[in-house]
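Missing here is one protein chain; the remaining ones are kept as they sit in the complex.
For clarity, chains are labelled A, B and C in written order, and residue numbers in each chain start from 1.
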Amino acid sequence: MSDWFWIIPFFPLAGFLVLGLVGRRLPVAAVSLTACGSVALSFVTALFSWQALLRQPDEARFFSQRLFTWIAAGNFQADFSFGLNPLSMVMVLVITGVGLLIHIYSTGYMHGDPGYPRFFAYLNLFLFAMLTLVMAENYLLLFVGWEGVGLCSYLLIGFWFEKPAAASAGKKAFLVNRIGDAAFLLGLFLLFYQFGTLDFRGIEHALHSEPLHFPVETGQIGTLTLTALLLFVGAVGKSAQIPLYVWLPDAMEGPTPVSALIHAATMVTAGIYLVVRSSALFTRAPLAMETVAVVGMLTAVFAATIGLVQRDIKRVLAYSTVSQLGYMFAAVGVGAFVGGMFHLVTHAFFKALLFLGAGSVIHGLHGEQDLFHMGNLRKQMPRTFAVMLVGMLAIAGVPGLSGFFSKDEILWKLFSSGHTWLWIAGLAGAAMTAFYTARLILLAFGSRPHGEEAHGHAAHESPAVMVVPLVILALLSIAAGWIGLPAWLGTNHLEEFLSPALAVHAEGAHGAGSHSTEIAAAALSSGIALLGIGAALLFYFYRRLDPDALAGRFPFLYRLLRNKYWVDELYRGVFVQPCLWISRRVFWLYWDQEVIDGLVNGTGRILAGAGNILRRLQSGSVRDYAAWLCAGALTVLLYLLIV
Amino acid sequence: MKIPYLLALLTYLPAAGGILVLLVNGAQEKVIRWFAFLLSAAVFVLSLLLVASYPLPAAGYVLEETLGWLQVPQLGITHHMGVDGVNLFLVLLTTFLTPIAILSSFTAVHRKVQSYYALLLFLETGMLGVFLALDLVLFYLFWEVTLVPMYLLIGIWGGERRIYAAVKFILYTMVGSLLMLVAILYLHLQTGTGSFDLLRIAGQLSSGAAALTRTQELWLFLAFFVAFAIKVPLFPFHTWLPDAHVEAPTAGSILLAGVLLKMGAYGILRFCLPLFPHASTAFAPLISLLAVIGIIYGALVALVQTDMKKLIAYSSVSHLGFVVLGIFSFSLQGLQGASYQMLNHGISTGALFLIVGILYERRHTRRIEEFGGIARSMPHYAAATLIIALSSIGLPGLNGFVGEFLILLGSFAKNSALTAVAVTGVFFSAAYLLWMYQRVYFGPLTRDENRQLADLDRREWACLIPLILMAVWMGIYSQPFLQRMEGASRNILHPIQSNQLVAREASPDFRPAASPKPAAGESRIAPEPRSFPHE
Amino acid sequence: MTVPIIYYLGLSALLFALGSVGLLLKRNLLVQFMCVELMLNAANLAFVAFSQGRADGSVIVFIVMAVAAAEAGVGLALVVVLFRNRNSLDSEDFRLMKG
Partner (left out) sequence: MEFILFLIFSFICIAAVLNMLFQKESVYCALSLVVCMASLACLYLLLQAPFAAAIQIIIYAGAVMVLFLFVIMLLDPRSDSGSGRPRRMLFLATVLGISLFAALAVFLSRSQSFLNSGHPKPAAGQIGAVEVGLALFHRYLIPLEAVGILILMATLGAVLLAKKKI
């Protein structure tokens, strides 16, 4: 099975082609069958190749299959070749697994939508692009997947293209990603001119075998650091970190399964995958690692604060995703590559769960997304409530569930690697995460205060085809924690599996401190989580404290958070408007019309003017002509005399 | 099988067809249309033969032809034509686009149909002649021949301000080509070979037998370059393009954008670089700067256009800015990327104009705000447009990306700051196209005229399908094209690199000094990374 | 003693100059014609003055006169036509050629 692994991406591609070309004419059942079937096939192949990979000896634990030469010009060579190493194996499993569940879920969610086949065609195309990204053997093919996912997110966000908001959100997502991609391209060029190739292993090998040529650039921005930073900017664009996060909250315009798949589980994690995959490069650029950590933690806290006051259920989850991604980048920034990946996996499960749960709530309420219009859904949608509760507890970091283990590992690594400030910020972020997720559950499912009428009563439980994936995801959110137990509890299977793929001395950042401090830190973080949940209960369940009163006391702060720090307006004012104004007024109307065309038409007018002057000579009076005649004769005479 | 005088036949067949079209009585429009289409399709098949007989590892000129009987011995003008990596695919692009252009104007043109198709066929001959000619005067002759039909096409079948646009088009190009004529004559006299043949002149120059002084070479280069820069259009000379495109009929703007703009870039590759290497390197930084300005400027102005055709015209300014940047990077990747991007631009912009033409035929307007929500009434059309828009943006996997990537890669070694600015062009091109796409295709169906627009009919599909297929094929499997271009690109670069004008392609400053060849990894790694670039 | 030729030439130059001035000043077509005739005579005088001992001068004079006669004939016919057309002889009235 190991030599057929490269088939995995082509199943969704086949699905896309079938649905894209003939999807319209197929019955609904056939459409959902092909869509889910293709993903299921690739998931099964992924499982088999995972087994085959486990059987490989440690140092040769990778497959590689070159299909054909894509671009070759002079000494530049980029092949269309797929490969699997432990890191990409984990990603493939997550993508195909969660992808399959979401496909099944969306057959229910999108039922009856006129664009049903088109939706699944795009979803399959997305999976193909994501799998290409993850299984690419060189940066260029990764870039193909990279932009492919950007395209699919554009198509899927703008799926209901009649809604102007959805269309412009799609465009915004693509353009912001494109900014990141421009930096990514520059990083690629730098890579090529340093290593002569863009293949991952070629570069890793050059880095390992010639440490003296690629010294660790501590403190100064060498070319290695510059390359790393450029790649990171690309990752920031794709994984919605500061400052390029603005597209993710707007991306909620798309259907909920899309938000679950693309904007929670898979696409946004591409940035982290990129950084982890080029860990050999990053570890040689400590400055770049520092920036990654700081930007990550900054985003985590920043997004969490905004999440506190959002009204739209999906916007809350969107900001929570940005925040959790921030955690992953922080982990990777301090060298805890495995920690980052672990959180990525667990986050994929519980965030997909939360999104799909929110989707079923919206589905039940026929499109209602505002939290304050929901209420006491507990009785109408018991199963969704139960599942969402599990998701909430997981993300909050309640001990025992997967969220606790992965987040705790990150916080521990932050603490143990000496980044105390980052650790404290991390704790604050964790508290806020617990608070806003609990707030979401309480507002949506809890009973409304003093008879405030919420049309919760019309809600109906989602069909089985939606609930089953939810249950599976819930189980995963609970169980996923066991694959990466901290040292004091058990062996970290994920670490063993991933270590050959990561840069050898990544584990150096294991940090001091015995098990006891680690346990103390874990206790502290779970305490923080419970504190957050308690606060939310106080606000929205026992109503001891009145959220509006609190908002009243800090009006400016509340408005600041409410309007998302006016970042969108800031970007629009600083970048978009002036750019449009300049290109219209200065470039087009002034430079093109006035200056260049002015010059061209000007010469035309000058010639016409000269023509006019000469025309006046033909005055029509005979005597004038005689006069000119004499003058002419005279000049000839004078000329003869003089010469 | 070797067809004698294949090149001459290829060039003059369309003209013969054009004359035939003129002879037929004008009434039977149907016959004329189909005859013109089938003829141009036949010429396309003929050009496929040319590619088939093109041996792969070709270095120099593969197929040279000299018509003995058609020459002016006293002046040394010979009917000398030749094909190499550079012009092979441009010829193919011409013969590929012309039948599509003709097919697309079946329903568009109803006035004076006979002369319309005759002009299109004459235009094709002019274009083929320009790409194939190796004799300077022959090149100049065909260069002028292409102007006349284009002028008439814009002038007669154009939009409202067609006269102004046509005259502006002619004046711009004429001024440039007159400069070129002067340079050709001076060159002819200076090299004293008594012939206008490019190869002999180039031979003389490179062998030093008739060396030009530095100032002579400078001025000759400038004369040639201005003529080509106007045609390309490089930044300051571009204002004729939007007018000419907006007023030209659909078929006219397909060929104008698809092929005529490439004549400028091709001219630079064929004449400026080989004949005047010193001047080219001297001017390279300035020209690259102009090219990058053109990229950013074209994209920005395209962003604010209200007329779709003008938007695409400015996007051509931006895309060809990339081509010029690639040419003047004097690196093999840059050159390969430039000639590849020429093909891409021909296909994607030709298709874009076709699409605007299709919409224009239905609604007789090109203003963006007139549309909205077209995707609902014309889903297939919206899908086709999206694919082509993405190929024009340069989405990896489609043809635009390969060209742009190679160009930027090539020019990065030479001037990384400039390339960093050029890369933002990639972002802007996505911005204006997607914004246009959103305003036209997405959004609610506000106007009721847009409600019952007919989707693509068979003929329009027949025009679009080949373009989309080419876009996808050239995006995924670019090897057949790049391999055939490699020989010619090395030839062009040879004079520039041989006299150490470009610092021996020494490792750009990023690479730490002592860099032994990267050790060969185990077998399983993807093909052993190539030794470091040091042609 | 014979009169030195320069005087004749001077006279001829003067007559020629006066003729051209008359041509410019006079508005009446006929008078302008006469001035032209006068200029021709000035030329004749110069010819004769130069060829004192030889016959050439007179031959040239003879030919010039023939030409002048022909020119006068046609000119006057034209003037008659013009007059019939515009019944005025003032050269200012004939401005059709105005550009």
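The rule is short, and it goes like this: contacts are C-beta pairs under 8 Å (C-beta built on N, C-alpha and C of every residue); 3 or more make two chains touch, one makes a residue touch a chain.
Note that the structure is predicted; figures quoted are calculated from it, not measured.
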Among the chains presented, those that the missing one touches: A, C
Chain not shown, touching residues in chain C: 1-3, 5-22, 24-28, 30-31, 33-35, 37-38, 41, 44-46, 48-59, 61-63, 65-74, 76-81, 83-85, 88-90
Interface with the undisplayed chain - residues on chain A: 623, 627, 630-631, 633-634, 637-638, 640-641
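To be clear about the criterion, only the chains that are shown with their structure count from here on.
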Centre distance in Å when chain B and chain C are each reduced to the mean of their C-alpha atoms: 70
Inter-chain centre distance, chain A versus chain B - centres from mean C-alpha coordinates, in Å: 37
Whole-Å separation of chain centres (CA-atom averages), chain A against chain C: 100
Partner chain A, residues of chain C touching it in the complex: 20, 23-24, 27, 32, 91-92, 94-99
Chain A residues within the chain B interface of the complex: 60, 62, 64, 66, 68-77, 79-81, 137-138, 140, 143-144, 146-148, 151, 154, 158, 161-164, 166-168, 170-171, 174-175, 178-179, 181-182, 185-186, 189-190, 192-197, 199, 201-202, 205-206, 209-210, 213-214, 223, 579-580, 582-584, 587-588, 591-592, 596-597, 600
Contact footprint of chain A on chain B as seen in their complex: 168, 171-172, 236, 238-239, 242, 297, 300-301, 303-305, 331-333, 336-337, 373, 375-376, 390, 395-397, 401-402, 405-406, 408-409, 412-413, 416, 419-420, 423-424, 426-427, 430-431, 434-435, 438, 441-445, 476-479, 482-483, 486, 507-508, 510-512, 514-516, 518-519, 521, 524-527, 529-533, 535
